[in-house]
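Let's look at subunit A:
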Amino acid sequence: MTLLTVNNLTVEFPTPDGSVQAVRETSFQLSAGETLAIVGESGSGKTVTNLALMGLIPKRTANISGSAIFETQDGPVDLLSIDRDELRKYRGRDIAMIFQDPMSALHPFYTIGDQIIEAHQVHNKVNIKVSKVRTIELLEMVGIQGAATRLNSYPHQFSGGMRQRVMIAMALVNNPSLLIADEPTTALDVTVQAQIIKLLDDLSKEFKMAMILITHDMGVVAGAADRVNVMYAGRIVESAEVRDLYANPLMPYTQGLLASVPRMDRPHTNRLSTIPGQPPSMIALPDGCSFNPRCGRKSEVSGSRCEEQMPELTPRGNQHFARCFIGESS
Partner candidate 1 sequence: MARVKKSTSIAIVAVLAAAVIVGGLAKMSSSGSAKGGTITYLTHSEAFTHADPNRNYTGQHIAWFGSFMHRTLTAYARAEGSAGSAVVADLATDTGRSSNGNKTWEFTLRDGVTFEDGSAITCEDIKYGVSRTFATDVITDGPTYAIGMLDIPSAADGSSVYKGPYATKDNDTAAYDKAVTCSEDNKTITFNLKRAVGDFNYTTTYLSFGPVPKAKDTGDAYDMAPVSSGPYKIEKYKAKDEMILVRNDKWNKSSDPIRNAFPDRIVVRFGLAEEVRDQLVLSDSDKNSMSLDAILPTNLPTVFDDAGKPKDAFATRAINVYDPYVTYSAVNVKKLPCLDIRKAIYYARDYAGLMQISGGAAFGGDPADGVIKPLMGLDYAKVTGLEEFKPEGNAAAAKKYMDAAKSACPDVYAKATDPKRGVSFDFADTDTNKKAAAIWIDSMKKNAGITMKFNFIESGSYYAVVLDQTKQGDLSRAGWAPDWANASTVIPELFTETGGFPMSQNWNDPAYKAFKAKSDAALAEPDRTKQGKMWAELNQYAMDQMWVIPGVFSKTQEVWGSGLGGVYFWEPQGAPSFGDIYIK
Partner candidate 2 sequence: MAKTVIAYVSRRLTVSLLILFAASFAVYVIFAFLPFDPAALTCGKNCNDPGIIEANRHRLGYDLPFFTQYFLFLKGLFFGRSFGEGAALINCPAPALGYSFQEHGCVTTLIGEALPVTFSLAIGAIVMWLALGIGLGILAARFRGRIVDRLSTIFVLIGTSLPTFLTGLLLVVFVVIRWRLIPFPSGNYTSFFENPFEWAQILLLPWLTLAFAYAALYTRFVRSSVIDTSNEDYIRTARAKGLSEGVILGKHTLRAALAPIATMAGLDFAGLLGGAILTESVFNLPGLGRLAISAVTKYDLPIIVATTLLAAFIVVIMNLIVDILYAYIDPRVRVS
């Protein structure tokens, strides 16, 4: 079942220096229980896309257009067009989000128990005791020992990994059908990272919960995602099932990303490969393909098409899409 259909999402921030198009005409779909990874560099638009879906971008600061049809418990709604008050009903209940830095994402003055109970109470008119039971249930589920006593602990009394578990518990307390995880492991130790990703993976399977996993770490993608959207300069430049993407990256940017992941099975004297250049300024985007100034394979395209025309996201078979003139059947 299709859970979320995003169509032509555009997010534009007017600034005194010009208009920043953080997300441009992005469309994708998500099925129930599916884990979609959105990959890209900083500024690619991956976070903004999801903030827009959650309604966390203040209306005054941005122009948002497009549609995002989401299947809530009460039926389908367009997340981008409904009233903010109505969106609040679903936020935290049908869609939940966890963030990058769990230390700053949790209120330092309240116990974790209070914060999770609050998340439950917002959407459930029940006695506090009920919420408390549910909270303990979730804390145990995310692997926190002695949950009943740890309810009264404060965020600063937990380690980084534990805090992220708390965040996850808080996000899942109302059994959302979609969890958006914005770089959930970036601020954590490598050893803890794997645990958290595995936890997320297990939970999503257990509760048949769809997940959008935002990351710049290709290793994380491989471990948890079903599908991958690669974003660059506000657009999706490649989209495929995870295996397919790794096996057959079509867009030169994706190729560069994959190539830059250090590999255990290569001699360690090899130098790390990088993608030359910088991501473009979102105010002064180059004409044509946004990646073209850094693309090493421009020569494979006839003429100066890459510099003049923006390629479309075209299907390349096997549910694999790419936005590149290379390999496109003219």
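The set was built so that all candidates are chains of the complex that A comes from, given by their letters.
Convention: contacts are C-beta pairs under 8 Å (C-beta built on N, C-alpha and C of every residue); 3 or more make two chains touch, one makes a residue touch a chain; residues count from 1.
All of these numbers come straight from a predicted model, not from anything done at the bench.
Touch with subunit A in this complex holds for only one of 1 or 2, which is 2.
Those residues of subunit A whose C-beta lies close enough to touch candidate 2 in the complex are 54, 56, 88-93, 96-97, 99, 101, 104-109, 118-119, 122-123, 152, 154, 156, 167, 170.
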